[in-house]
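Only one protein chain is missing; all other protein chains are in place.
For chain A:
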């Protein structure tokens, strides 16, 4: 037991079982040790003195638990458990064959890894963690609209969806063209897939161009029209007096055409004053396949001999490129004064990716630590990403809708931080933390799909937000190189030549790959910052003592002798986040 004595459990976390076990490590071979399962995590520590192997896996990250071998299987370590995780790794454990030694651990692990399938609560509802700040307060829809200058004489806030009857996957607070009437909205909703009408995501303060998102129009095989929808889109165009509204359909055009067969489709010529552009971004099935291929070449063994061409054959970076370049087109259109509408099929996933990335490029507020939290909360939680399809607490591992889209989105953000090292207030560690807790089920932030489901499950009142954790120790998530430039629009280069595989995420389980983290640089920079602060303090003290003896002041050779200006004021242009 002393082996596991140092595990610090979270408040509300309870031990379920511990057991001697052999971890079949892909890198170090079979490692003897002890496993501990709690209602939150699977923890393993090796007992051999010479190899320290430690595993700490939130149960939420497990997508599948299977038995390996049977009581009569031959061969060493052939009897045990095979665990597949959502975070790009697989774990194998071997147990003694005598006395059905794995029965209890398998059953318990299965129950707690998939609590919802067994009538148990998710850990987010069990944890007793307390934080000074309530992360749920980070995003208040009306406040966020107000920050953007809304409502104004062109755009109004509507509560038409307050009981989720217009659209059950939209939030209660929506911004729509000022001239549109509530009954118009209902008629438009009837013509848009899942009732996801075009609503405002972001407005450009100076030129009043907007990003509007929605789902596909229900055109169908017969080519249905809806005059209300047409008029509604024209109202969006009119709002800032441009001649043309650009509609970005994230899908490849063939898919958009194919969607007609199932009642969907795209905006045709009947939409006068609008142009339609397809962005060629593949659907989530293709993305999932691509991510799976990527996993195959990095885990457990990293493809060595033809690394680059193998990487190419996964097409992962190519998809990242298409998403980024789509977002660049959106951002470019908007910053040149044209309003845009973005949709795909249902108007989540790809649409959310594109609009969020475009906003990150356009609005420096979202590039701050808190602003990023707002944009995440806003886009992902209230209405866009199909999070449920990540399969929280659900044993159905074959669920076809499990989405790699969020991972891809964070990857795109990472690519941007690589290209603009001083433009983001947060660092890579934040992105890794977000991805870890996407699956962990420790925070309510990523649970459920849309606001209505979240209300129903009382997420805000019964769970803790990830942002509570992040904002309780902001230091470690801050990028010391950050220099705010409020007006700047970032246009990353979306060429394959400038995209990199995010090694620190995708290959982080492999101990043989050096972790190329920026952290030594950040660490060093922070040390230098601390040193600077020390000097500043000393300088201030010296000046204080200087100004008390005015005769010495006159002789002082230092340039900063003007005693009424404090040094920190003089150097305000050296911005630091501290």
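Here, a residue touches a chain if its C-beta (ideal position, glycine included) is under 8 Å from a C-beta of that chain, and two chains touch if they have at least 3 such contacts; residues count from 1.
Quick note on the criterion: contacts and distances are computed from a predicted model.
Missing chain, UniProt protein name, picked from "Mitochondrial ribosomal protein S24", "Platelet-activating factor acetylhydrolase IB subunit alpha1", "Cornichon family AMPA receptor auxiliary protein 1" or "Myotubularin-related protein 9-like": "Myotubularin-related protein 9-like". Residue A:317 is the one among A:65, A:247 or A:317 that touches the chain not shown. From the options A:178, A:299 or A:525, the residue with contact to the chain not on display is A:525. From the options A:23, A:426, A:481 or A:505, the residue with contact to the unseen chain in the full assembly is A:481.
Considering the whole complex, the residue from A:115, A:404 or A:492 that touches the absent chain is A:492.
One chain is missing from the display, and on chain A it is touched by residues 298, 302, 304, 306-309, 311-312, 317-318, 419-422, 481, 483, 492-493, 495-498, 500-501, 503, 507, 512-514, 516, 518, 520-521, 524-525, 528, 531-532, 535-536, 539, 558-560, 567, 571, 574.
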